[in-house]
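Only a single protein chain was left out; the remaining protein chains are all shown in position.
First chain written, first letter: the chains are A and B, and each begins at residue 1.
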Amino acid sequence: MAEPLNHFTDVGDCSREQLEQLLDLAFSISRDIRAFENTRTGRMLVNLFYEASTRTRVSFEAAAKRLGMHVINVSAIGSSVEKGESLEDTFYTIQAMGPDCIVVRHPEEGNAARLAASAEPGVHVINAGDGTAAHPSQALLDALTLKQAIPDFSEIRLVMAGDIRHSRVARSSIKMLRMLGIGEIRLAGPPEFMPGDGTTEGTTVFNNLDDAVKGANAIMMLRIQKERISGLHIPDAEEYHREWGLNQARLNLATSGCVVLHPGPMNRGVEISSDVADSPQSLIRRQVRNGLHTRMALLLTLTRASA
Amino acid sequence: MAEPLNHFTDVGDCSREQLEQLLDLAFSISRDIRAFENTRTGRMLVNLFYEASTRTRVSFEAAAKRLGMHVINVSAIGSSVEKGESLEDTFYTIQAMGPDCIVVRHPEEGNAARLAASAEPGVHVINAGDGTAAHPSQALLDALTLKQAIPDFSEIRLVMAGDIRHSRVARSSIKMLRMLGIGEIRLAGPPEFMPGDGTTEGTTVFNNLDDAVKGANAIMMLRIQKERISGLHIPDAEEYHREWGLNQARLNLATSGCVVLHPGPMNRGVEISSDVADSPQSLIRRQVRNGLHTRMALLLTLTRASA
Partner (left out) sequence: MAEPLNHFTDVGDCSREQLEQLLDLAFSISRDIRAFENTRTGRMLVNLFYEASTRTRVSFEAAAKRLGMHVINVSAIGSSVEKGESLEDTFYTIQAMGPDCIVVRHPEEGNAARLAASAEPGVHVINAGDGTAAHPSQALLDALTLKQAIPDFSEIRLVMAGDIRHSRVARSSIKMLRMLGIGEIRLAGPPEFMPGDGTTEGTTVFNNLDDAVKGANAIMMLRIQKERISGLHIPDAEEYHREWGLNQARLNLATSGCVVLHPGPMNRGVEISSDVADSPQSLIRRQVRNGLHTRMALLLTLTRASA
């Protein structure tokens, strides 16, 4: 068994062995979720969200409740906790309630790790997104979904396409998939959406989606925020779809049976066409279910030592 | 025993036999609520609200928690789930959490039924109000409250008064009470508040509240949104109260012991006077308690097959 995991604020908090154990556990949960219910009765999780995210909040809340945990939701947006109080003081207030896990979403990079560093023993911090830096539990569900389709990571030739620059999902997934030994990662998107930092390391960058897709067996389309299109040399969402969206014709350039992922929420008709989103090749709905399974695995693993 | 009930998006989802069984069960719960507590432990309900409604949300939440169910509240107003994501995609995300029941409130007609049609087996959809079309669980609590006062529906001569046109409560209650064999329904309100659709079928329309009330043994006053008064040929709320509000003098025109209902929240002094709202003839507070009992009955019935 791997080292106990104390926090999960970045993919780098885990060794490869720990990641593989998390995925194995999540896979077991996906096969028989009822066997894991109520195995953490009376434990407590707090969702501390400085940025709205219904999807991620609900996924952690459902995962915790399935395990029998209490859940307290704290939306720190516009609330009294923001009235001049420091992030650490607010965090301490939450910590004083005796939770086992605190899930933090914050618009600024590094804050989940900062809070994890100040956490008391027995309090486990999970990063549910910090700025454009990381969203490691999303990477975990992407990895599980890919593994269910193509069990040997070294055989995966993945295209990740769209707004890589602003995507914490992309950053975390690239890091995790490389740790897990993925065969190949190709990045594709308008030049303005390519990251200037080290994110592209170990990947191949394409400036044309057709070229990137050829020979791929998995494609992950990223959500594009429509207001960002106006910063591109592309006139509108329709033209964006023609150049950078995934439709069935473009998908047909990939290997047959190539699977399609998207972290959601989708802009149908912009980064992805509806026929692709709803095609048998789409694993998008399975990703959502896997979000529940991987988060249950994560909560079980973090609270294992003190179980 | 009646056919199992799968969804409850409209009164028409039920046969008369199913409605009567729901009412019988709700009546039993109203007699001994503790006997029904924790009989659905570990099950999950999601409140998916695209429109604010504290009363209805709290009523479903309390009903579910009394039964031992987990509850997740999702306010889809202004949240990320609305950022261009389709209603079906959001619904799927919720469904992927594995809830037994999803309670949907949406400002547009027909959306709860649309989602019910796409629900997976084992997921039961309840309509908590779709536009001005339906609010069937409110109708159920009205029917229970009336039945407790006048056990034989054929003896009920009910006046429903106020803004029928914009009232989903009125539409659902008329439909349900007619299925249950109510003796008579009289509608009364300003002409602008009379519905143009088939809602008036099987009812008698009065354009004077005094006339409608004569001989009635039950009166249901509807909430009027004050801003709608300005669209009438009535100068203000005081004048509205004089013409269309229920006060004690007007109530005295009905049969002695005539009962009074109101779905809440009440505008005291507009559609109803305080002395009537608080009189012994008022069943308004019992309606609120019955909201809990009927929703417990509904959740028990919908989850029965898989219990």
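Note that in this section contacts are C-beta pairs under 8 Å (C-beta built on N, C-alpha and C of every residue); 3 or more make two chains touch, one makes a residue touch a chain.
Because the structure is predicted, anything quoted here is derived from the model rather than measured.
A.B. asks: Touching the absent chain in the whole complex: find that residue among B:N6, B:T200, B:N247 or B:N267.
C.D. replies: The single option touching the absent chain is B:N267.
A.B. asks: Of B:R178, B:R228 or B:R289, which one is in contact with the hidden chain?
C.D. replies: In the full complex, the listed residue that touches the missing chain is B:R289.
A.B. asks: Extract the touching residues of chain A with respect to the undisplayed chain.
C.D. replies: Interface residues of chain A facing the absent chain: 42, 44, 46, 70, 72, 74, 76, 79-81, 83-86, 89-90, 92-94, 96-99.
A.B. asks: On chain B, where is the contact patch with the chain that was removed from view?
C.D. replies: So the residues of chain B touching the unseen chain are 33, 37-38, 52-55, 58-59, 61-62, 65-66, 226, 264-268, 270, 285, 288-289, 291-292.
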